[in-house]
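Read the structure below first, then the notes.
Here is subunit A:
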Amino acid sequence: MQLSIDPDNGIPIYEQLIRQIKYAVAEGILMPGQVIPSVRDMAKQLTVNPNTVQRAYFQLQSEEILQSLRGRGVAVCEGAKKQCVVDRQQILAERLSAVLDEAIRGGLDEDRLRTMFEKALKNAIRSGEKQS
Partner candidate 1 sequence: MEFSQITKPSLWGALVWKDFQQVKQTFAAVLIGLFFAQLVLMVAANGTVEEFTKQGFLQGTIICASIAPILLAIGCSGMLVGQERQSGTWAWSSSLPVAWQTALLSKLSISLLGTLVATIPLTIVPLALWYGGQFTPKVDSIATVYSFGLSFLVFLEVTVFCYLTTLLMRETLTALAAAGMGLLALHLILGLTDIGDLWRVEFSFVYALIINLVVGTIVMVATFAWRWRIGQQATFFSPRGSIAIGPPSKMAFLVFAQPAPSEWRVMLSHSFANSFWLRGCCLVGCVLVTLMTNDGSASLAGVIAILILGVSVFDGDQTLNRFRFLADRGITPWKLAVSRMIMVLPWVILVMLFGMIAPNLPNILKGSVQELVWGLLVVASTGTLAFLVGALASLCFRKSVVAITVAMVGSIVAVAATVLFFAAIESSMSYAVPQLTMKLSKLLVLGVPFSVLVLVVSILLLCRQWIVLESVKLARHFAWIVPVALLLPVTIASTFGFLTVPVVKWQGDKTDRSVYQDAYRQMRNADTKPASSAEAFVPIEMNPPWLDLSKPWLSSSIGNLRNLAYARNGTFEQIAQTSTGVVNEIQEELELAGADSSQLAMDVLKSRVPDIDEAISKSQSSQYFDPLLDNKIARVAAMATLALRGNEPELSLALWKSNREFQEMAAGATDTSLLRTYASRSVSMFLLNQLSDSEVEKLGGREVVASLIPSECDERAATISETRSTVSMQRLVVWGYTNQDGTTVNYPQWNIVNLYPPLRWFAERELALELDRVLQINSALYKNYITYIVRAPLVARFGEP
Partner candidate 2 sequence: MSEMIRVNNVCKRFGKRTVLKNVSFQVPSGVVFALLGENGAGKSTLIKSMLGYNKLDSGNIAVCGLDPVNQPLEIRRKVGYVSDAPGLYEWMTVAQAGWYASGFYPQGFLKTYGERISDFQLPHDAKIRDLSKGMRAKVALSLAMAFDPELLILDEPTSGLDPLVRRSFLESMIDRAAAGQTVFLSSHQIQEVERVADWVAILHQGSLQIVAPLEELKSSISILDFSQRDPLLAMPAELDQVEVLHKLQVGRSFHLMVRGLTPEIVSSLSQNANLFEVKSIRPNLEELYLGFTQPFEPRLSDDGLGQLSKNAKNSEVA
């Protein structure tokens, strides 16, 4: 599982970790029941503060995406996938909204924007079909 943390991009590190784990679960890269590295190991792997990792795990546990197995580490919950898919959609929605906000603020008119959107959507679907 490849995780990368960018401390520079304005999003808190723990938040980035949460998002990436959720994406991985949503994609199926992390299977339910799969054990992920402990706080210590994850911190070393990503070279981030263990407290940060701890915070991320804690939040994920409270959202019932991860569960702590006593003595054996932390594993993905059953049924976490659904929630993660939902969360990912939410995140994407937020990102989309932010892009649109920026476009409007930048002076793009609605028609122009819609044309751009249609075009991009068509391209994305086409490349998505090619992949699958």
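Quick note on the criterion: a contact is a pair of C-beta atoms (placed from the backbone, for glycine too) under 8 Å apart; a residue touches a chain by one contact, two chains touch by 3 or more; residues count from 1.
Basis for inclusion: all candidates are chains of the complex that A comes from, given by their letters.
It should be emphasised that the depicted structure is a prediction, and the values quoted were computed from it without experimental measurement.
In the assembled complex, subunit A touches candidate 2, while the other choices in 1 or 2 stay out of touch.
Interface residues of subunit A facing candidate 2 in the complex, by the touch rule stated above, are 5, 7-8, 10-13, 39-40, 43-44, 46-51.
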